[in-house]
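A protein chain is absent from this complex, but the other protein chains hold their places.
Order of writing sets the labels: A and B. Residues in every chain begin at 1.
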Amino acid sequence: MRVGHAAWAFATPALLVIGVFFFVPVLAALVVSLTDFDLYALADIRNLRFVGLGNYRNLLHTSDFWRAVANTGYFVAVGVPLSLAASLASALLVNSRLVYLAAFFRTVFFAPVVTTLVAVAVVWRYLLHTRYGLLNYALAHIGIHPIDWLGDPHWALPAIILFAVWKNFGYNMVIFLAALQSIPADLYEAARLDGASLWQEFRRITLPMLRPTLLLVSILTVAGYFQLFAEPYVMTQGGPLQSTVSVLYFMYEEGFKWWNLGSASAVAFLLFLMILAVTALQLRLARDAQAR
Amino acid sequence: MGREGEVIAQLLPQFRTLHPDIEVRIQQLPWTAAHQKLLTAFAGDATPDLCQLGNTWIPEFVALKALEPLEQSLARSAIVQASDYFPGIWDTNIIGGTLYGVPWYIDTRLLFYRRDLLAEAGFAEPPGSWEEWSRMLAAIKTRVGPERYSVLLPLDEFAPLLVLAIQQPEPLLREDGRYGNFRSPGFRRALAFYREAFQRQWAPPITGTQISNVWDELGRGYYSFYISGPWNIGEFKRRLPPEQQGTWMTAPMPGPDGPGASLAGGSSLVIFRRSRHKQDAWLLLEFLSSPEIQQRFYQLTGDLPPRRSTWRAPELASNVYAHAFREQLERVKPTPKVPEWERIVSDMRLMAERVVHGDLSVEEGAADLDRDVDAILQKRRWLLSRGSTP
Partner (left out) sequence: MSTTGARVLLHTLLLGAAATVLFPLLWMLSVSFMTGGEASAFPPPLLPGHGTLANYRQLFGQQNIGRYLANSLWLAALTTLLSLLFNSLAGYAFAKLRFAGREPILKVLLAALVIPSQVAMLPLFLMMKWLGLVNTYAAVVVPTMAGIFGVFLVRQYALTIPDELLEAARIDGASEMRIFASIVLPALRPILVTLGVFTFLGSWNDFMWPLIVLTDQDLYTLPIALAQLSREHVPDNELMMAGAVLTVLPVLVLFLSLQRYYIRGILMGSVKG
């Protein structure tokens, strides 16, 4: 059938690219993760050994790997709620019926999202400087001693969280805005006539109507935050004291600094499994909450 | 890499007059990324023809079969004479009996210090042993108070601890590089001394990037001792104001029981096996190895030449700061020639950082490191047992 042929002709280029440059590597990564592919193997393929689940076992026994997992987990656990709160708050403010220049504010809040991560990470690195950074300068005005943001193992990850929230809260704000705008206005009218306060309006109307969007946004944001890499790479190189090594940063060093490609591929798959597990958890929690 | 990458362009015009048909393109890499980038280039079949390579990286690239053996070119060359080179340094380029690189400049680490601050603390001579050094560090610290320090040991540099470790009689790896030897009493002593410097506040617990300007800060007396290499002779001369030039000096490293050893470091010139211009690359290598060009190179960078003949030149003989280096070069020891060395030393630094921070004791740190290193060397053990010498 002519249409059928055309369909394949149209779809094949993209499918080919996606197949060859995404699916094949993913499958290959699975295979590589079962070997001890490293520099020696790169030099001479006969130096390759099949190790089955050896890489995975080793990783699960490596404290540096767990440190990376813990750091990433901390980043997700603190960063995602902060980011969502900021997004929701700004969306509510911009969506208010009392607001002037909504478009202006929306643009301003969204601007950090499109900026190049590397560039603004460099900017923030200077803003966070212990002596000459403006953040500490501002904090000094309210009596807080200078914090060594990027040099203190306790504060480096929070600093990165702050940066990440600033960078992408606008993205979810836009999604929330669209969702808020789809809530029928008469629901609010009726509530106001009944004498409900702002807070009650929020709890009784807004939140329930937003629930599907909240779930979607939190799943996407969690998955995104698990993939933390560029910020530690530019701002802290994983330091101080490995406190900002994320799972992807660990994979990058393992794979592209030490060329333990087998081990690095195993890290990538473990990351994938982690994201999958947390996503499934979120879906389950949502379903349970729904049932109640 | 580094400063050498910046100045080599100035040496090239002379090469062009000698060989007008050879076109040379320079690619500069920062030291922080060089190792990684070169490995990526190797993995991606995009290696250069001629390359500056830190001599501690040579074993790794030889294991990768990435470097061209240079015996034949050496035999035919009138310019590169093996006997003229410091033997300890020349040796770092020989892996498994074959020569893979020609030393370009040497690097070793020793003390840069403020003579005047040391004198004010009551000492006329630089330290000759760890014990003397400890007394000096303590004395200076008492004088400068809590806001300033006696010595700078940046936590993101592995060299200071490595120097202390290499001064010990025990080797850093045992059984021909099959296992770690960091649990040896020698290394633990070095690690303990390193940690003591931080515990007693002689050294600030910071990284090199946190200090805004290393040279200014020595000038300001933020610290009085710094373990560094020859390139800083030129840098200090350039960056400290003229009135301060008389206040600083270099001195050989103190060791546990007397004058100590230091690292046999430096960079070599290597030719990559996959190069399609090996002849031309060798010509450039020869050019850069000639005593005349080495002298010019020294003038431009302050990098110390690996050839004894160049050392006799007046500029070098009259350089007061270089005397300590000349003396130290008689007491340099190489690091283990295993391909995994880069990773091992990186792990050592991370462990030391944790020990300094108080998360690990010296014993725990050494044991952890040995465990990690044994795991890293596992493949090497397997390859050695199979007979495929890496």
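General remarks:
We adopt the following convention: a residue touches a chain if its C-beta (ideal position, glycine included) is under 8 Å from a C-beta of that chain, and two chains touch if they have at least 3 such contacts.
Predicted model, so just to flag it, every value in this text is computed and none were measured.
Taking every chain of the complex into account, the absent chain touches A, B. If you put the hidden chain back, the residue from A:S63, A:T107 or A:Q200 that touches it is A:T107. When the full complex is taken into account, the listed residue touching the unshown chain is B:T209, out of B:T209, B:Q244 or B:S346.
Where chain A meets the chain that is not shown, the touching residues are 2-4, 6-11, 13-15, 17-18, 21-26, 28-29, 32, 90, 93-94, 96, 98-100, 105, 107-112, 114-120, 122-127, 131-134, 137, 166, 170-171, 174-175, 178-179, 213, 216-217, 220, 223, 226-227, 229-230, 233-234, 237, 248, 251-252, 255-256, 261, 264-265, 268-269, 271-272, 275-276, 279. If you put the missing chain back, the residues of chain B touching it would be 27-28, 30, 32-33, 37, 40-41, 43-46, 209, 212-213.
Following the convention adopted for this analysis, only the chains that are shown with their structure count from here on.
Residues 35-36, 39-40, 42-43, 60, 63-66, 155-156, 206-207, 210, 212, 339, 343, 350, 353-354, 357, 359, 375, 379, 382-383, 388, 390 of chain B are the ones that touch chain A when the two sit in their complex.
Within the complex formed with chain B, the residues of chain A that make contact are 36, 38-40, 42-44, 46-47, 49, 58, 130-132, 148, 151, 153, 239-242, 256-259.
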